[in-house]
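Yeah, one chain of the complex is gone here, protein chain that is, but the others are all in their spots.
And then subunit A:
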Amino acid sequence: MQAAVIVFPGSNCDRDIAVALERASGQRPHMVWHKDSTVPEVDLIALPGGFSYGDYLRCGAIAAHSPVMRDVKARAQKGTAVLGICNGFQVLIESGLLPGGLLRNESLKYICKDVGLEVETHDSIFTRRYRNGQRVVFPIAHGDGNYFIDEDGRRRLEDEERIAFRYCDAMGQVTPEANPNGSVANIAGIYNRERNVLGMMPHPERLADPLLGGRDGAAMFDGLVEALA
């Protein structure tokens, strides 16, 4: 699997996702500068976490208008796999590739901690190595991860099985107490209709190495390699 990682000014998880992808695929991803107008031919495009453009204006809003994003959108529409993590999720929403919005955390504080996630469906190139309903642990690290979508939108996501992950407690229950940021229906990650674009607030790349405290995230990258090899 050949991947490309888009580097925006202020990206700070670009190296982390590149390490996790290389660990799974054995191939070093292309690091693509946001001012480039095209992305090389690749199987997966990753939009990393960080603070693109310092989160000025609105998280992800300025990055969504970077020169490179025109090609990212075109590729996504043609079916290339696109994974946006944290700030990358915010960029995907601001680009119109995914619906809804990401608001300030309900606590108004930045939160960095491990959270439980329920895998809603293994029917995607990203989650094929997980089981439906499996509880996994990924860290979150964000100040604006409070996913919002209106009632109709939420129903559509649910009907089309486009919710990738929901925040859950230690027993795997999706409860209000397990919701770290106030997201609608505990939503932590969603797909586009074609299921080739995934945006999520938690960081699978931060727990893909046992020395860091766990490797639940590794299955996502292994699954991608399997699907896109």
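In this section, a residue touches a chain if its C-beta (ideal position, glycine included) is under 8 Å from a C-beta of that chain, and two chains touch if they have at least 3 such contacts; residues count from 1.
Rule of thumb we're sticking to: contacts and distances are computed from a predicted model.
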Hidden subunit of the complex - UniProt protein name among "ABC transporter", "Phosphoribosylformylglycinamidine synthase subunit PurL", "Sarcosine oxidase subunit alpha family protein" or "Branched-chain amino acid transport system permease protein LivM": "Phosphoribosylformylglycinamidine synthase subunit PurL"
Of A:71, A:94 or A:205, the one touching the omitted chain in the full complex: A:205
Subunit A residues touching the omitted chain (full complex): 9-10, 12-13, 15-16, 19-20, 33, 35, 49-51, 53-56, 109-113, 139, 141, 143, 203, 205-206, 209, 211-213
